[in-house]
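Removed from the display is one protein chain of the complex; every other protein chain stays in position.
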Amino acid sequence: MTAALEVRHLVKKFGGLTATDNLSFSVSTGESLGLIGPNGAGKTTVFSLIMGELIQNAGTIHLDGVEISKLSTAQRIKKGVSRTYQVPRPFAELTVRENIRVGLMPNSVRQMVFGNSDKARETELALSVGLSEADIERNVGELSMGDLRKLEFARTLATGAKIMLLDEVFAGLTSGEISMIAELIQDLRDQGFTFVMVSHDLPAMEPLVDRTIAIERGALIAQGSFASVLADETVRAAYLGT
Amino acid sequence: MTQIIIQGLLLSGLYALIAMGFMLIFSIGRVLNLAYGAYLMVGGYVYFWVSQQLGLPQIIGIAAATMMGVIMGLLKHRLIVKPLKGDHVAVEISTLILAVVMQAGVVLVFGDASKILLPIVPGVTQIEGAAVTYNILVAAIISWIIIIGLYVFVRNTYTGRAMQAVSMDEKGAAISGIDPDRVNLITWGISGGLGAVGGVFFASYTQLSPTMWVGPLIISVAIVIVGGIGSIMGTLIVAHIIGFLEVIVVAKLAPELRGVFTMLLIIFVLVLRPQGLFGREEAH
Partner (left out) sequence: MNLRWYHFLLWAAFAATLMLMPELVSKGTLRTMIFACYLAIFAVSWDLLSGRTGYISFGHPFLIGIGAYTTAILSKRFDVPLELSIPIAVVVTMIGGLIVLLPALRIKGSYFALVTLAYMELIYQLTQVVRPDLTGGTRGISGIETLTRGAVNGYYLAATLLIILTIFSWALMRTRIGTALWAIGMNEESVRGSGLSTTKLKCFAFLASAFVAGLGGAFYVHYLGSIAPRALFDINFLFTILVAVLIGGAGTIIGPVMGAFFLVFLLEWLRPWLPGAERYFIYGLIALVIYMYEPKGIIRIFSNLLGKLRGANK
């Protein structure tokens, strides 16, 4: 069976610094993978490489067995992989509906000009992530951090993503908001979405992942169940600092 | 050949002086002060008014021009740059509008026609068989004195080092007890003064006219962009590249083409290497 997402021997160097060091891992369809590591271990870099926001020095990335390493970010997203950011990046002066609309747009100028926006779908997506009817016509500038996270999910779903890379989705949230987002992720897992998740909030992350890998200085240091990875000597040493 | 080298050196010194004030603002606040050329224009006109129309000594004319430049710089920071709170595009647009307003103001007071500035120091000398006016020679020497002074000031005084700190990392500087707002204000003042002095010499080298601000603005932009952010050495080197390019083009090709290579340089450097030839890379 081919993996939903497979990364092989990925290398990324910034000048003298190796941010990703011969990293290989894969996620199968419907699986949720936790990606942990201390600050500066290169977790976000991995996401940027998968999305094509950075270009690797060596290695390949496959989606459903098809190599995507040479595609542009936009093309990769249309193939079904999408990410969120540590700090949400909404379009601050647009409404929630318009934000989702941007995610739903086809990457074709002709269709953008002549096609119509699918209002029903926009509403459906907003409601499905837990935003209220009243929020939909609101400017995103007025939203709380938790609602901004939900909006990120809605826009990511709008792009047609089947695989979502979640970067620190719990950062900056109140505990109430954390449980709401966790519930949303569980929901999406039940619907068959595939996840790769980075978070510092390990307790919140634990119930959401099937399997976990740990990296340090861009290299894989442990993999297995969440508990076994956390119990791993190398991982503990990495977190404590050497 | 000697002619080209001498002319090139003298012109480059002048350009370096002009670009310094622009570079200071760009490296401290990351904003392009598109009204910078207007400092030069106003400096030139103030000097013209004081020393040629009122007949006061030239040194008072230069002092008055400098004072005027400093005041304009301070006012601009307080009235435009600070209220816009670091919105770079807004600052650029409003300073461009301001430049045109100042141009119109000069027309209002002095009229449309261009004016010839008497040489600050009259006379001509021969260097290696090349005729050089004392005027441009003095301009170049004073430019160098000011540039070296500026270098020493930035390196060795508290304010100068505070300026460097703010230019590298405004938040970090603020944490270390530097008031970035004050440093910004001071820098705008210095920049205004430098621009106005540069304007006096530039005007005596060319002529005074209400549209004279465009040329030096573009030259400053080119020097700073190509030289890179916050690099006095880069500014000096590129001032010489551009100065010599112009002198060579005028001597060997056609005077009308003098600015073409400056423009091409801006375009190529910005498109290929936006951090400039000698600038440090900016982290975002």
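Worth pointing out:
Order as written gives the chain letters A and B; numbering starts at 1 within each chain.
In this text, a contact is a pair of C-beta atoms (placed from the backbone, for glycine too) under 8 Å apart; a residue touches a chain by one contact, two chains touch by 3 or more.
All values reported here derive from a predicted model rather than from experimental measurement.
Summarising the interface, subunit A meets the missing chain with residues 51, 53, 72-74, 77-78, 82-83, 85, 89-94, 98, 101-103, 105, 107, 109, 112-117, 155, 158-160. Within the entire complex, the positions of subunit B that touch the omitted partner chain are 31-32, 80, 83-84, 88-90, 92-94, 96-101, 103-105, 107-108, 112, 214, 218, 221-222, 225, 254, 256-257, 259-260, 263-264, 266-267, 270-271, 274.
Here, only the chains that are shown with their structure count from here on.
Distance from the subunit A centre to the subunit B centre is 48 Å, each centre being the mean of its Cα atoms.
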